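Structure first, then comments.
Only one protein chain is missing; all other protein chains are in place.
Letters A and B name the chains as they come in the text, with residue numbers starting at 1 for each one.
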Amino acid sequence: MRSFRIALKSALVALLFALATATAAQAEMVLHRGNGTEPETIDPAKSTGVTENAIENDLFEGLVTFSPDGKEVPGVAESWEISDDGTVYTFRLRDDAKWSNGDPVTANDFVYSFRRTVDPATASDYAPILSPIVNASAIIAGENTDIASLGVVAIDDLTLQITLNGPTPYILGLLTHNVAFPVHQATVEEFGDEWTRPGNMVSNGAFMLEDWVPQSQLTVVRNPNFHAADEVMLDKIVFYPTEDLAEELKRYRAGELDITYDVPSDQVTWLEENMADEFHNTPYLGTYYYVINLTKEPLGADLRIRQALALAIDREILTEKITQAGELPAYAWVPPDIAGYTQQATFYKDMSQDERNAMAAELMAEAGHGPDNPLAIELLYNTSDNHKKIAVAIASMWKKIGVETTLTNQEWKVYLESRDQKNYQIARAAWIGDYADPLNFLELFLSDAGERNDAGYSNPEFDRLLAEAAGTVDPAARMKLLEQAEKIFLDDVALIPIYHYTSQHMISPKVVGWEFNILDIHLGRYISLVE
Amino acid sequence: MSIAAPDFRALEPSIKGRSLWSDAWRRLRQNLAATTSLVVLALIALACIVGPWLLPHPFDEVYWDAISAPPDFANGFYFGTDENGRDLLVRTLHGGRVSLSVGLVATLVSLVIGVLWGAVAGFVGGRVDAVMMRFVDILYALPFVFFVILLTVMFGRNILLIYVAIGAISWLDMARIVRGQAIGLRRKEFVVAATASGVSTFDIVRRHILPNTLGPVIVYVTLTVPSVILTESFISFLGLGVQEPSTSWGVLISEGAQVMETAWWALVFPGAFLAVTLFCFNFIGDGLRDALDPRDR
Partner (left out) sequence: MLSYAIRRLFGTLPTLLLIVAIAFFMMRLAPGGPFDKERRVSVAVEQNLIKAYRLDESLPMQFVRYLGNVLQGDFGPSFQYKDFSVTELIWSGFPVSLALGGAAILIATVLGLLLGALAALRQNGPVDYAVMATAMTGIAIPNFVVAPVLTLFFGLMLGWLPVGGWSGIDNAILPVTALCLPQVAVIARLTRGSMIEVLRGNYIRTARAKGLPERLVVARHAMRAALVPVVSYLGPAVAAIITGSIVIEQIFGIPGIGRYFVQGALNRDYTLVMGVTIFYGALIILFNLAVDLIYGLLDPKVRYD
């Protein structure tokens, strides 16, 4: 039975690993990387998380890929042309791109892969981000059963044409996402659901899959057929699931890991003092916020109360003393550092906290509440030490303006359902960007966004601006429209931004080639180890 | 000439009968470890019940200037503060209320349901035993997480539900242990004799089986208390049980374990309370076992 072979193979690998580490370690350059949770799948069409993405970025390469500092650069496509109206992209593929088994990577591979991703039978979670492509949405929804009508066509073996519904300046960023990676048709057709097994998998990236012991480690080795194989310095990367951050840090300090996935927040101060050159804390494209259920009274109807709640939070003290991980206090929904986008701000950004508190108390009084007539609020968060700390701190800040907060902790799935059903008053939430464009954040709150818009926000002007931006070719003009939309959104206080994320890693001084970028994506092909 | 019978009643007052309970109580009092433990336990319980009212810091008050502060006599944070700047001493005492009461309930459930279940199953044997024990097996095997989640769904977030959840599982092991004892006792001469002379099943269980299982029962009861207190913290993670700002020893210890390298006081103080309580339970348990042992005369 295959599973028995896997068990046997993993036992053998473990044994050999133990024997081999003593002898061969010096010869091979191996990177040991902590990777958070166990990957759910490494099929790029089906995976959804950051952990999976990290692995797939090393196994596969899309039309467009990342430079070390996070910019989009040619990947399998060496150049592309954009039509005047911005809706047709023609990609010329490089002629030396090969799969790990030697087969050349052709435009047909991409056609097959895109069709497979939007095919309802594949049930890909992330397929909807391909909705800018002609017919993609209808195919995903099952309304259009002719999958071949997808706007991805192979003109010839090395030319791929993608047709979009409208000008989509961020499409290149979209194409770096794993959902746009090519998969090897013959392999998928032969092995079906088991094509991602070590021994079966064929990939076109800088590395190929060597072994995968669930919950223990996933090993990739250099792909000799990769078109830039001579630039790849690492021989092997081992990804370890590291759910317990305190233990991950200990493993790093003991020399068992070269890179960690994250850092326990209570150790940040100590690390900044004692291991400052190995502790890296950089901005990350995400926002932590409290979403308000606008369909429930009194918060839905009374803007003053929502404003008061937003004003009363001292974000500086929160990030300094409670979360302590160098997060940026957030006065906007879309995080900073997106090229071409001027960050917007809530109206209270430049006020001092005392001024904010005073204004909050006034607004609450106007709304008929205060310490002698407190307003009861229920705050929902999912089980996590961090969320709890923040909630307790904010509850004590709200107490000062006459709000009695009931803290409700729900287990993850129950919490998600509560938000979906709009069965909450205020809920903790977070959004990490899929690609570096403000639309990824703003489109969540379109009035027709369904369950994703769990605030129940609906503003026709906001919808109109976003629709207009979708049809704007000029990137600068488009960004202006998005900025206007965000300003309206922020003034409506559908959510309370709290902080913008940072990504924290411990990185061994041996590691070279890890550069910081806002999406926190680091490809193994640029990394090497020095002694 | 008539010989008067001696007046036996006049002799009686000098021989006062001793019941099993007063006998046991006397022996328990002579056990130093047990009595010390009783006193310590009573003190802890008292502190937990009354302490939070007497102490200056409220258990849910956030002190922004003393976030994660080490123990400091000067500003009155004797046990230090937690990551949210709340006084750990008062929180430890407050948490003790939940933990001690959970321990108590679990003990009662374990004793009442578990012991009876096991005794009946073991003594009666046959089909009854099979059905009763398969029921126990099924409860063991069912996924506990879902059971807890369903309780929250069906009954909302009532704190009484912790007792239900804990009660549902804390009698299982006890039932097995008592059944094991009962199976051995079933064929003992005095039990066979009692059955033969027509004593009802209920009376045999009550007067012969139960007293002879006391040893393992008392020992095991003291062992269920720690696991129950920690199970309670797991239940609170799932959204059942104590909700912020309330807390319990299990929750405090779990939180303390996360920061043990940077804030040892968050772990050590609640941990010490738990450990001391457990030791007390154990010495009391041992003392009770010694005191009630029918053969120890």
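Simple rule for what comes next: a contact is a pair of C-beta atoms (placed from the backbone, for glycine too) under 8 Å apart; a residue touches a chain by one contact, two chains touch by 3 or more.
Keep in mind that what you see is a predicted model, and the values were worked out from it rather than measured.
> Which residue from A:187, A:242 or A:346 sits in contact with the chain not drawn here?
A:242
> Touching the left-out chain: which of A:196, A:265, A:293 or A:425?
A:196
> Which subunit A residues touch the hidden chain?
Looking at subunit A, the ones touching the missing chain are residues 2-4, 6-7, 10-11, 14, 17-18, 21, 38, 40-43, 46, 48, 120-128, 137, 140-142, 193-194, 196-197, 213-217, 240-244, 246-248, 250-251, 253-254, 256, 411-414, 416-417, 420, 429-430, 450-452, 454.
> Extract the touching residues of subunit B with respect to the undisplayed chain.
Subunit B touches the chain not shown through residues 31, 33, 125-126, 130, 133-134, 137-138, 140-143, 145-147, 149-150, 153, 172-173, 176-177, 179-181, 183-184, 186-188, 215-216, 218-220, 222-223, 226-227, 230, 253-254, 257, 260-261, 267, 271, 274-275, 278-279, 282, 286, 289-290, 293, 295-296.
The definition used in the following text is that only the chains that are shown with their structure count from here on.
> If you average the CA atoms of subunit A and of subunit B, how many Å lie between those two points?
47
> Can you check the complex and tell me which residues of subunit B touch subunit A?
61-62, 64, 67-68, 83-86, 149, 152-153, 157, 236-239, 243-245, 255, 258-259, 261-263
> Report the residues of subunit A in contact with subunit B in the complex, numbered from low to high.
246, 264, 266-267, 269-270, 317, 321-322, 383, 385, 388-389, 391-393, 395-396, 407-411, 414
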